[in-house]
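Have a look at this one.
The complex appears here minus one protein chain, its other protein chains still in place.
Up next, chain A:
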Amino acid sequence: MKIRLENVVKTFETFRAVKDVSLDIDSGELVALLGPSGSGKTTILRMVAGLEYSDGGTIHFGDQDATDIPVRDRGVGFVFQHYALFPHMTVADNIAFGMKVSKVKRDKAAIDARVTDLLRLVRLEGLGDRFPAQISGGQRQRVALARALAVDPKVLLLDEPFGALDANVRRDLRRWLREIHSELGITTLFVTHDQEEALDLADRVVILKDGQIVQQGTPEEVCRDPQSAFVMKFLGDANVIAAEVRDGRAYAGDVSVEAQGVADGRAELYARPSDLDWSHAGPGIAATISRVLDRADGRRVLATTVASETLEFDVEPERIVKAGEAGFVTLRRAKVFPV
């Protein structure tokens, strides 16, 4: 099912949570709404679900105007951040709930068969008799997904689906959700504030700030070509280096990078920790190492430049670097944004 949001607006009291958002989601696409807290991403998701109503604009499901269809009749599967499993029902009863209350009557055998199928799909065979309190967080998440899928939703909506889980479980569930999505091909929209999650899982990432879309594209597009300092900073660690733009090049210390299309004058270089390196000889930005943080996959170096900027970068595990060492930070690549 195709989803189309057109100029959607939502105001809470006096706070404009969503400002004029337009978004197209293709049938079968897996899209992430990514943004910091307060960026309006959950509000957009809840409006698509029908749990909130927009103050302006329209939401179409396919050719149907769904803007004012109540959640009960909208045919969406919604997975809540804290799962919202019914604590007094078993896992099987939770999954069956939607089928039992449905206007489409099913007999008990059909419901049981579907529950068994779904339990197999979410790899929880044999746990149908448990109560939500008796299973782990990751299992609850999968029950919540099975429950949402049980009613054959046209659209699957997930609010911070892995927010409450620990890192390893999140990674597993992410890959698994991707597999389920390719298997079922259901149009899926999910909300997250975790850029890694969005990039890992989604076909397309929609980045939001203050109730507006600031950039959208495939994970490759948004990572390789961030269009603003905000997107650059939000997608990962970034070093900010003051620079001067002259005739399409940005200069900082002894180094310069290409800066086509940036007006002459003050600007900022944005570089990922992996875009920088350390060298004893120039050219580079003269700096002194202030700390070395050892990590599982390498060494993170904190260095202070002569201009008192702190730069962070990674070097290979074998590299010998010590606090107090003076040298040069070299630049492999950087993005330039005007100040």
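The working rule: a residue touches a chain if its C-beta (ideal position, glycine included) is under 8 Å from a C-beta of that chain, and two chains touch if they have at least 3 such contacts; residues count from 1.
Following the convention adopted for this analysis, contacts and distances are computed from a predicted model.
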item	value
"SpoVR family protein", "Sulfate transport system permease protein", "Pyruvate dehydrogenase E1 component subunit alpha" or "Carbamoyl phosphate synthase small chain" - which is the UniProt name of the missing chain	"Sulfate transport system permease protein"
Option touching the unshown chain, where A:10, A:41, A:114 or A:147 are the choices	A:147
Touch criterion as defined above, residue of A:49, A:199, A:235 or A:331 at the omitted chain	A:49
Contacting the left-out chain in the complete assembly, out of A:5, A:30, A:47 or A:76	A:76
Full-complex contact with the absent chain, from A:60, A:106, A:130 or A:249	A:130
Missing-partner contacts on chain A, residue numbers	49-51, 71-74, 76-78, 80, 82, 84-88, 90, 92-93, 97-98, 101-103, 129-131, 133-134, 147-148, 150-151
